[in-house]
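Of the protein chains in this complex, all but one are displayed in their positions.
Naming follows writing order (A, B, C, D and E), and every chain is counted from residue 1.
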């Protein structure tokens, strides 16, 4: 039976999945599975050294068998355009809720390795990556709470889209392939936008559709942030 | 004297700038100068061959001296993330107004070489690249008019942004550096969205600000499309 | 409490770990965790086409956070020497038990992605990769049993080593770092050698030590093949 | 109507073409158009540091649409042989008239971007690059005149060639394609050779032809240096 | 007439082959010809600096015409897997007989360039490279003898293999192509193993065969070390 158009997929968040990283989350959203691991180091980018502020970056990668037809590894010295776009988006999204001054001169790296891809891997990477970020920062700077330490707020991401003039929430691969318009929304716990990317591939959208895409997105993000809070209480 | 916050920069569109390309436009927008050249070939990407449909792609490049501190050439086999993002955006934006079926099995490539950069190079590339596209398609398939041939509508792009809670239109480098939120809007002659990218770098924005950013953007795009129409009449 | 020198680590074999690959095994051996996924395709290497025979290859990769200090991704266009050595070893080891003629013109690729590394990742990749291989071949050529189809026998691998003149089985990271001599043994269910790699790093070993290293290895491999049989019965 | 065999093409030199570089020249020679921009920095090559002397280098690049069939960008990490040869030639030619000691520990980089190519792009790059060099050095070390500051003399370059036993000056693309022998000559204002490259592609030449090729070249260079002087007076 | 199965090929060792390197050996073994050159420098790898100890590495390369069908040069930025395996093996083998502490903070590099390949190029590189190593170390630290300076013992390498159930010593290309099992053995003058690599390509071997392969190998290595001693006396 089909999921209703305004409902998100089932989410599971498994913290401390691996022992080798301070932040390590297995994030599942329907059939999409992303392993988010975070680490903290003191090797800041050159331009950031001595600024008193930290930095947060992300790397995104799809394992070869994450899709049903094997995808080649990014070993040719040329990371493809889609990958770099997604990496930059994840980094910006997480930085938006980090007080980089309060973090001090630390670099946090979030690795998002997609074990299985069924649509929404970039939004899953942000939502799951946030938990890994919190755990890694907690391991480096213990004792702070969200809101009053380097982490200023929650952040989560979701997609919405238009298919045959109907607006859908949380597109899996089947929906995504059929969508005329695709919107990715990144929002904080306070309901403020961090990032908004609406794209019509060989299609366009009007103001009314925009309003619906945003409303549905906000509703999904509220649910995801609820799940993040639950996961972090354990 | 400063330009008012809701006014676009002065634009000049020089068609047929070089003899070596069928579409060749020197696009100036304030101190930003982009050379947009377009060519038509029959070498479609592999996955497109035999589909009966064409394709439109773009390449974006900043000349080393386009900025005041020399930027190294992209020769290391590694096109940087920002460049690939912009190239993909230009391609998608132009494809949105091309009837790829009516184009037939032709590939159009738009090269956007930034000779001088003072902010807004990606939106200038779209707005100027559209003129080069029209001229190149006209040279390959003469006689069609915008709206009833492969080119279905006009398309233009502009940025808006928030600086200290004021909303600005058409950010030059100085404004862009100061902006908390940066919005790129791509719109058709019919006023429909093609692409919307709103980003808060270490900042966020609320729904009211979004409404203002979009309104100002629409106003700027209407002006740019007016200038495109004028340029194409000559 | 320490594991005795002649005892292997605890092993767990989770088959069908992901839905996107026909063969997909999460293999744990102590704190070492390897995700082995296998797929079957008809794209043989050029030199193999039209031979009537198949081919088996492997790719090996450590996820950045598999070790406690983050390892950079192999994206520079330069796969490091250790990685290529291991990939070739895994491929040769698995091919030794595959009847490539009976396989027909099919290519099997085994991806071994190390999620967590605590020594013995190459031997874990072989032992776990074998299960993924069996499942993938079964999905392509259903109904055959080990021994009378393309898979002629079981194959597993283990390490042994010399530390301060004592011989140890199944070196984890701590033991491996201390070892003067390091032996990797790959063996079939019938007790025949597939590969033997004994290395003294700034050290050497004599004939007696060789005999002990091999005896201990054989004992470990017998246990591993027992566990493989159990896993494949489910 | 055809240009006589011993006459150079029409040249135009537009100084201060862009605001972003201290030296910036749009050089046209017939249908060949090269944008030469020069900048001065203190980042000398490693081996030059602390020597008290400066350095001059050049980069050469053809824009994709500079030729009628689009040329791919040099982004594959492999600058082609022709490009590196030309870059080295431009650098050597300009250095020959620079007193590197008088320049002091400064690095001057000349970027020669070919906007349109109709033969003679390397010689145009030298002749136009010289003007950009003078303007850039003047901006860094104001007040010196050619001959008594770091710039010791003028330098210009031209080609000559043999077609069906006739000697031609300043080969455009059509002539160059027909030439059996191709000579590039770089000369100073004082009439001294800086560089001489005579090449027979699947052809050879004798001493008499050499004498004619050089004589015609000298005559062309005298004219070019006259034009350089004029341009620099403005 | 064929060489008996238990006999090594004719070996010639030409020391001081080139003037440009302190250690420079032309090593011939049948039709296999390897130029081994060694140099000593103070540029240790980063992780070795300040340790008081030296390091020994090797590079291996086949000249394009070393095989009858021309092999492409390794210029694509991607050293192939076989090459890296061999380089690492040569380095480890030579380090096993070097007292890195007695060497002090020096780096020795052995370049093994195969001029002609007829099987056994990696073992020839080790056996010939040892002589180059001795000569280079002697030039940097004169006066020491093997056994009581940085060089603790001799080291040589040879292959053995199984063809149709017969065991052969020192496989040339013809034998190597026919071999089911291939063993490379590296041993010191004292008869201790440094490295043992037995591989069945689509084949396996049992314990009896292993014993024969090792016995034959030891006999060959004794002969090679005799030849090394002779060469070093001159």
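One rule holds in what follows: a contact is a pair of C-beta atoms (placed from the backbone, for glycine too) under 8 Å apart; a residue touches a chain by one contact, two chains touch by 3 or more.
Please read all numbers here as calculations on a predicted model, not as lab measurements.
So which of E:61, E:93, E:188 or E:228 would be touching the chain we can't see?
Residue touching the absent chain, from the options given: E:61.
Could you tell which one of D:44, D:163 or D:210 touches the chain left off the display?
Residue touching the chain left out of view: D:210.
Can you work out which residue in D:63, D:96 or D:225 touches the chain that's missing from view?
Of these options, the touching residue for the absent chain is D:96.
Out of E:85, E:111, E:153 or E:195, which touches the unshown chain?
Answering carefully, the residue with contact to the hidden chain is E:111.
Just the residue numbers, please: which parts of subunit D touch the chain that's not shown?
Touching the missing chain: residues 77-81, 84-85, 87-88, 92, 95-96, 100, 188, 190-207, 210, 214.
Across the whole complex, list the residues on subunit E that are touched by the chain not included here.
Within subunit E, the residues that touch the unshown chain are 18-21, 24, 31, 33, 35, 37, 39, 41, 59, 61, 63-68, 70, 73-79, 109, 111, 113, 115-117.
What we mean here is this: only the chains that are shown with their structure count from here on.
If you fit subunit A onto subunit D using only Cα atoms, how far does it have to rotate, to the nearest 5°?
120
Could you give the separation in Å between the centres of subunit B and subunit C, each centre being the mean of its C-alpha atoms?
That gives a centre separation of 52 Å.
Using the average of all C-alpha atoms in each chain as its centre, how far is it in Å between subunit C and subunit E?
Using C-alpha averages as centres, the distance is 28 Å.
Residues touching two or more other chains, restricted to subunit E: which are they?
Where subunit E meets two or more other chains at a single residue, that happens at 77.
Going by the touch rule stated at the top, which chains touch which?
Here the touching chain pairs work out to A-B, A-C, B-D, C-E.
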